[in-house]
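Note that one protein chain is taken out, while the other chains of the complex remain in position.
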Amino acid sequence: MRVIADFSLVPMGVGLSVSRYVAACHEVLEERGISHQLHAYGTNLEGEWEEVFDAIRACHERVHAMGAPRVSTNMRFGTRTDRVQTLQDKVESVTRKLS
Amino acid sequence: MRVIADFSLVPMGVGLSVSRYVAACHEVLEERGISHQLHAYGTNLEGEWEEVFDAIRACHERVHAMGAPRVSTNMRFGTRTDRVQTLQDKVESVTRKLS
Amino acid sequence: MRVIADFSLVPMGVGLSVSRYVAACHEVLEERGISHQLHAYGTNLEGEWEEVFDAIRACHERVHAMGAPRVSTNMRFGTRTDRVQTLQDKVESVTRKLS
Partner (left out) sequence: MRVIADFSLVPMGVGLSVSRYVAACHEVLEERGISHQLHAYGTNLEGEWEEVFDAIRACHERVHAMGAPRVSTNMRFGTRTDRVQTLQDKVESVTRKLS
């Protein structure tokens, strides 16, 4: 089952700057070869269910290992059985209607 | 790794009433013996990482099998390494401060 | 326009325990007479659009005033034009199908 997702991870107990934790999580996605895209309030990603959620778990573990005792993530994810849709398809589907 | 979570699942392409899909997802959680609690805009659950996300996956599969071609879920989830915390702990921690 | 909502507020830069900030936010809702219900990973509320979002703004202001320099909230909210639905209706709609 393919999943398209977006998540925003918040490390807690480590002060105000979260960017180095977000960057570490991006390295986790890179290492795993998972298609992803950073935006200003989260990260898009896509893949098979297991690889997506295993990667998010690895992000939590990495951020804990960096010293954050608590990590809270907000995630949107969608699956569909009618057709295959990629992150790129979703953006194009909207932008075509904006012109 | 224990996880405390809250999710709201939206089946798409099946009209306005989503309650029977939410009910089906609760049956999935019941069948798996996962601790959960329904509220007016989602469901709390807790467990080991794998059992929580396997259950959410089973919910998506169940809802697709009921005829929804597209399912979009919004989920919050937290892990912590400093101590064990249950759903009940979280509610009590706030309500103690409200008295 | 009526809105049914659920939110989870995370104060940042104030350590690991967030319950006193969540409790302060509940006092804000109480003071304003807004119908709400605490759960383990957020708070349900309902009301007219303005009162709901003014209350959430007042929560952010209160939490900043308590010393949190950064506040990040995750919120779900729904509006509908086909019929009036309350928080209680939503829970009952699912629980009826569970029996």
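Order as written gives the chain letters A, B and C; numbering starts at 1 within each chain.
Quick note on the criterion: contacts are C-beta pairs under 8 Å (C-beta built on N, C-alpha and C of every residue); 3 or more make two chains touch, one makes a residue touch a chain.
Please read all numbers here as calculations on a predicted model, not as lab measurements.
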item	value
Among the chains presented, those that the missing one touches	A, B, C
For chain C, the residues touching the chain missing from this view	1, 13, 49, 53, 57, 60-61, 64, 69-82
Touch list for chain A against the chain that is not drawn	4-6, 8, 16-17, 19-20, 22-23, 26-27, 37-42, 44, 74, 76, 78, 80, 82, 87-88, 90-91, 93-98
Residue numbers in chain B that touch the chain omitted from display	8, 10, 12-13, 15-16, 18, 69-70, 72, 74
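Definition applied: only the chains that are shown with their structure count from here on.
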item	value
Far-end chain from chain C, centres as C-alpha averages	A
Separation of chain A from chain B, taking each centre as the mean of its C-alpha atoms, in whole Å	19
Geometric centre distance via CA averages, chain C-chain B, whole Å	18
In chain B, residues with contacts to at least two other chains	74, 76, 78, 80, 82
